[in-house]
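Before we start, here is the structure in question, set down as structure tokens.
As you look at this complex, bear in mind that one protein chain is not there, while each of the others sits in place.
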Amino acid sequence: MSAWSELILILVILTNLLLVGGNRLTGLIRFAAVQGLLAGLLPLLVHSHAITARLIFLAALAVALKGVAFPLLLGRALREADIRREVEPFVGSELSTFLGISLLAFSFWLSEWLGIAQAGWLRLMLPVGFFTMMTGLFLIISRHKALTQVLGYLVMENGIFLLGVALVGEVPFIVELGVLLDAFVAVFVMGIAIHHINREFNHMDVHLMARLKE
Amino acid sequence: MNGLPQPGLAALVLLPLAGCGLCWVLRAPKRILAVTWLASLLSALAAAPAVWACLHGRALQEAQGWLALDALSAFHLAVMYGVFILSSAYAQIYFDGGISSGELSLAQVRQFASLWLGSLAALTLTLVSNNLGMMWVGMEATTLLTAFLIIVRRSPDALEAMWKYLLICSVGIAFAFIGTLLVAASAKGLVQDPGQLLHWSRLMAAASGLNPKLLKAGFLFVLVGYGTKAGLAPMHSWLPDAHSQAPAPVSAVFSGCMLNAGLYCILRYGALCHALPQLADWSAGLLRLLGLLSISVAAVFILFQNDGKRLLAYSSVEHLGIIALGMGLGTPGIFAALFHTLNHALGKSVGFFCMGRLGQIYGTNDLRRLAGAARREPVWGNGLLLSLLAILGAAPFAVFLSEFLVLKAAVEAHRAVVVAVFLAGTCIIFISASRRVIAAAWGEPAAPARLPGPRAGLAATLLVALPLALLLCLGVWMPGPFRGALERCAAVLNGGR
Amino acid sequence: METGLIFPSAGGIAGAALAAPLLSGVINRTKAVFAGRQGQPLLQAYHDIIKLLGKGAVYSRTTTWVFRAGPIIQFSCAALALALLPMGFQPALLAFPGDFICLAGLLALMRFFLMTAALDTGSSFEGMGASREAAFSALAEPVFLLSLAVLARLTGALSLSGMASRLALHPAEGSGPVLVLTTLALFVVLLAENARVPVDDPNTHLELTMIHEVMALDHGGPDLAFIQYAAQLKLWIMGILVVNALGLGGRGGWACAGGMAALAVLIGIVESTMARLRLLRVPQLMIGAGALSLLALLLTLVRP
Partner (left out) sequence: MAWLLLSLSILLASGLAAWVLRRESIGLAGAIVGCAAGLVSAAAPLLTGRSCALSLPWSVPYGSFHLEIDALSAFFLLPLFLVGALSAVYAYGYLAPYRRSQPLGRTWFFYNALVASMALVVTARNAVLFLTAWEAMALTSFFLVVFESERKDAREAGWSYLVASHLGTAFLIILFVWLGSRAGSLEFERFGNLDSRAAGMLFLLALIGFGTKAGFFPLHVWLPEAHPAAPSHVSALMSGVMIKMGIYGLLRIYICLGPGPAWWGWLMVAVGVVSGVLGVLFALAQSDLKRLLAYSSVENIGIIALGLGLGMLGRSLGIPALAALGFAGGLLHLLNHALFKSLLFLGAGAVAHSAGTRDIEHLGGLAKAMPWTAGFFLLGAVAICGLPPLNGFVGEFLILLGAYHGACAVGHLAAAGAAAIAAIALIGGLAAACFTRAFGIVFLGQPRSRHAESAHEVGWSMRIPMAALAAGCVAIGLGAPWLLASADRFLGPLGVGAGSWAGSGARGCLLGLTLLWAGLLAIVLAAAGFRRWLLGGRPIGEGGTWDCGYGRPSERMQYTASSFAQPLISLFAPVLRTRRKLATPTGYYPGPADLATTTPDIASRGLFSPAYEAMQALLARFRWLQHGYLQLYVLQLAVTLLVLLIWKLG
């Protein structure tokens, strides 16, 4: 099983790098969907020795939300907005990739430093979680469009999901449910917000929304 | 009090939600608004016995420890209900014109009312949950629900503010969750029942065994995360936009409850750190640092601020900074900070009430254009002046007393830098804000008002005068039980010491 | 002490009151001698006063009771100040620590009413005079009080009488230079306060340049007599202070009278040989006098 888990984690890293370097919105949404799918499956693999109904339910919910519902929502928003499909980054693709790798390194350092020594493949889990989270953050910061930011938020949520599995193993059921629900609502709310923004401004360029300042 | 039936803590969360449902049944916009007030009042009444008991030193737990109420949360709960009751009452006045003129549709009023009560429920959940995860859920729910309160009246600016609020706070809240996870990891093996892993009371009981490194990392994440919601600098950037664009009742709730709730969450974690001997002053130092930063940042922006609501918003940054500062100054500081929490909530609510109404009447929030407001609109204009003076720390209003106590704590802790920055910041703010508000209240009218508007009625007068009278009263007379309650709150954060 | 040689205090006051107008006679005679003229009679001032007392009065319609009260108060202040002056061997009628402060106060009150009475006429010339009087006396005041501080420090006495007798009978060792400086400063104050050259010219006839005389332009009859007499008393008072500072006053009545006569001649010489200063330069003179008294004070500090 550990080989599978390791593979999944490496795939997650790859999706992160793709997200960082990619420059077409549809592509990004797909990568995020794949990442959500992978992340959702991970708890099953981690706890493969004691799979409970609750675990299956949560994993199914996570996969359904992260892998299917969110990308669909975003895709719809994308179609509705009828915008150019380019990502329009502040930071170019090459530099982004380089930064992505630096973030990966930092994540490894951070997890090392925290010193939660874990056996085997689990030691990958924490850095990957941090890395995913930072990737999401990086997307939010470095891209123009509101949609990309929602995407970034999604990726952050994935990262947090991974961190949860890595750090605590089993977060209490209600909390986990609440977290998933909140993520869902958040993305949903953001989708609606994008809808409104698109209608009011005729664009989704966050960079142009800087009227409120000193 | 013992004779009365006590509704469960869960009921406190559910009650506003029931009101929420009612809003979708009713068809008259004004009634729907009235429901928000009634539901707030009813929730407050329902909570009163429990709050009263807890302020007197009892602690409640229910649902296997998922929900709990101790003096600290009871105090915050009481402040929150107070602000909600006042703000809901004010909302009747604030939206009255819009409803009468048909500017606000039934759907919009419904949306407002249900989101409003939803936020009340979410905030209640945050405050009554003993489980840190649950607390997080409540906080995140608050963010999501209040986001749409900002755009009850849709405008490009409101949308921009809402988007910034939503995204920044979501990111912040995500950090807070990581912090929660790290804290949970730090307690690995200490709490037997995994279901109770994140119960604060359990963690407190086992605090000495927590992994300090993870706890520190967790606290940092939580500090930045919930600090975003609390509006502490440098994570405050969303705050002025959201406060200035939201309808005034919502701004009042933002300043009076939501920011405090954010800080409340930090405090729970701070108490965990404090309980570890080697971290005793570590978290306090961070709180002091962010507190001072907030005060300084607020000073920078209030100096140049002509927009009344933004000015009030930055003043909230300042006051949350003062509260955080006080929280970082040991027991006397915590006492002062809690007192300040109440004072700030009361004063700032009135400030937003008056500013909001004047903004409606004059069609602008620019203080320069409001000149002469106190003569034209005596209630709102004088209310604005007095509430701002109160907030700025003019005695004998209670804010003066609480700031004095914070300073006293700082001097006694021999923190010269803290004293210097605190005084410099608050004085700059006093200089610039008082100048603007004096001109706004009494200046020569620059432009005719937009609305002829009905004169402020008795309800409005009471809404402005009562909180101010209360502030005045607390400034010269602190009832013994109240003082005892504050001391008990402070004790909670010290692990009962 | 040669008791009973000269008049007791009250007698001294009476003598001073009688002799005061004579000073201006001596001054004028000196000036006449220097100019090679015959000059006024020595007793001209007495004639003037008697003539004025016999006249009626004309008042401007602009004036109020302040104008009428002015001369009376000026006269009263000057007359009362005599009671504070030690003359000859006799201590003053009233002597107590700080009595010179009272003397300064009385002179200031006198000036105050001189100026307000001038302003009461509404005449721009009289206003001008009052303005200059105010400016110059404000500068003279510190010089006066500082010089007295020097004397107090030298003698250890805080009353005029104490100072006079100690300066005359027990002068401190090596206090000569200090005394010269102080006397010089006091002499400048005397010239400035009494409208003498080089600060003011009592004989000028151009309103624009006058200080003291112009303030009395509208007064006539008994009022003018009061003012003139008060001015003469004031000159006497300041003169006594200078004479006392030199240690002459306490050596007996004749020494005192001789000193006064010499002083009057000196004033006459100064008026004959010096030109009136431009008004703008007067403050410099006063500041110079202030410097003298400060220097004197410093000397006493260095050598206690």
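Which chain is which? They are A, B and C, in the order written, and residues in each are numbered from 1.
To be clear about the criterion, a contact is a pair of C-beta atoms (placed from the backbone, for glycine too) under 8 Å apart; a residue touches a chain by one contact, two chains touch by 3 or more.
None of the values given here were measured: they were computed from a predicted structure.
The chain we do not see here touches A, B, C in the full complex. In the complete assembly, the contact with the undisplayed chain comes from C:L139, out of C:L139, C:V197 or C:L246. Across B:V79, B:L120, B:A217 or B:V350, the residue that sits in touch with the chain not pictured is B:A217.
Within the full complex, the residue among B:L9, B:L22, B:L276 or B:L401 touching the omitted chain is B:L401. For the chain left out of this panel, the touching residue among B:A28, B:C427 or B:A469 is B:C427. From the options C:V26, C:I49, C:C77 or C:L263, the residue with contact to the chain not on display is C:C77. Taking the complete complex into account, C:T121 is the one of C:S9, C:T30, C:Q90 or C:T121 that touches the chain left out.
Of the residues in chain B, those that touch the hidden partner chain are 163-164, 167-168, 171-172, 175, 213, 216-217, 220-221, 223-224, 228, 234-235, 237-238, 240, 282, 286, 297, 299-301, 303-304, 335, 372, 374-375, 389, 393-396, 400-401, 404-405, 407-408, 411-412, 419, 423, 426-428, 430-431, 434-435, 438-439, 441-444, 475-480, 483. Residues of chain A that touch the chain left out of view are 90, 110, 113, 137, 140-143, 149, 206-207, 209-214. The omitted chain makes contact with chain C at the following residues, 53, 55-66, 71-73, 75-77, 79-80, 83-84, 94, 96-99, 101-102, 104-106, 108-109, 111-112, 115-116, 119-128, 130-132, 134-135, 137-142, 144-146, 149, 152-153, 156, 158, 207, 217-218, 221-223, 226, 279, 283, 290, 294, 297, 301, 304.
Throughout what follows, only the chains that are shown with their structure count from here on.
Chains making contact with chain A as well as with chain B: none in this assembly.
Comparing the CA-atom centres of all chains against that of chain B, the greatest distance is found for C.
Spacing of chain A relative to chain B, judged by their CA centroids, is 31 angstrom.
Measuring from the averaged C-alpha position of chain B to that of chain C gives a distance of 78 Å. Between the CA-based centres of chain A and chain C the separation comes to 100 Å, rounded to the whole angstrom.
Annotation for chain C: no residues touch 2 or more other chains. Of all the residues in chain A, the ones that touch chain B in their complex are 114-116, 133, 137, 140, 146, 149, 153, 156-157, 160, 163-164, 167-168, 170-175, 178-179, 181-182, 185-186, 189-190, 193, 196-197, 200-201, 206, 209-212, 214.
Against chain A, the residues of chain B that register as touching in their complex are 66, 131, 133-134, 136-137, 140-141, 144, 147-148, 151, 154-157, 159-164, 166-167, 170-171, 174, 177-178, 181-182, 184-185, 188, 194-198, 213-214, 217, 240-241, 244-245, 301, 304-305.
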